[in-house]
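Since the structure comes first, as structure tokens, the remarks are kept for the end.
The complex appears here without one of its protein chains, the remainder shown in place.
The block that comes next holds chain A.
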Amino acid sequence: MSAERVIEISSLNKSFGDFRVLTNVDLSVSLGERIVICGPSGSGKSTLIRCVNGLEQFDSGHILVDGISLEEPGGVDRVRSEVGMVFQQFNLFPHLSVLDNLTLGPMKARGLSRTDAEALAMEYLERVRIPEQARKRPRELSGGQQQRVAIARSLCMKPKIMLFDEPTSALDPEMISEVLDVMVELAQEGMTMLVVTHEMGFARKVADRMVFMDGGEIVETGTPSAVFEAPKSERFRAFLDKILQH
């Protein structure tokens, strides 16, 4: 691909004691590319995307995000200002209203006035279709609504890249689609996305590239149509059989 490389991961290694979580992982992501990472639990997929914004440290290798190295002094903070993240457990701030959850970052980290930050927050709440919940506390919202607030909270920081760490795994089945819809829209607007998920329908719809991980390694990558039709590796085939059989 000739487009601008926004994430460059090379020979990444990480272990917890004797357990190797990541082994020689290489991955580069172009601007606007949507990548879906899947694999069995413990395969290192969450750890990999958590390395991208410095939530996890790695033992060796390099990560460049938009040309900024995570190892350089202040690099982690600069990278985080360009990278948004959505968590499995939403991680909204329970003591703040939905609106304050969204304005905290823009006001404290970007120095926006309250008026500007609230205008920005309302704009994104409209986009995730829950502006009427602005004054509520997170716990008064359904799981799907909370996750949409979490997405809006990340977008308020105007990130270049969005990381999604199993965004629908903690949701009741009937709420999954409302979150995926928001993510599909985001993808259609051209956001660069790294998504760890088992939602294969979503992957088929938006992914430019699928990455299958197992045992801390990237086993296979390819376009969704190619890998769903004919996975090259036995492990990926077995994994897909398991999650697609019902």
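The criterion applied here is as follows: a contact is a pair of C-beta atoms (placed from the backbone, for glycine too) under 8 Å apart; a residue touches a chain by one contact, two chains touch by 3 or more; residues count from 1.
Methods note: contacts and distances are computed from a predicted model.
Name of the non-displayed chain as stated in its UniProt record, restricted to "Acyl carrier protein", "Cell shape-determining protein MreC", "Amino acid ABC transporter permease" or "Cytochrome c domain-containing protein": "Amino acid ABC transporter permease". The omitted chain makes contact with just one of the residues A:Q133, A:S154 or A:T168: A:S154. Shown as candidates are A:Q89, A:S113, A:Q188 or A:T223; the residue that touches the absent chain is A:Q89.
When the missing chain is restored to the complex, the residue among A:N13, A:S30, A:S81 or A:S177 that touches it is A:S81. Of the listed residues A:L31, A:I68 or A:L104, the one in contact with the hidden chain in the full complex is A:L104. One chain of the complex is left out; on chain A, the residues touching it are 53, 55, 77, 80-81, 83-85, 87, 89, 91-95, 104-105, 108-110, 137-139, 150, 153-154, 156-157.
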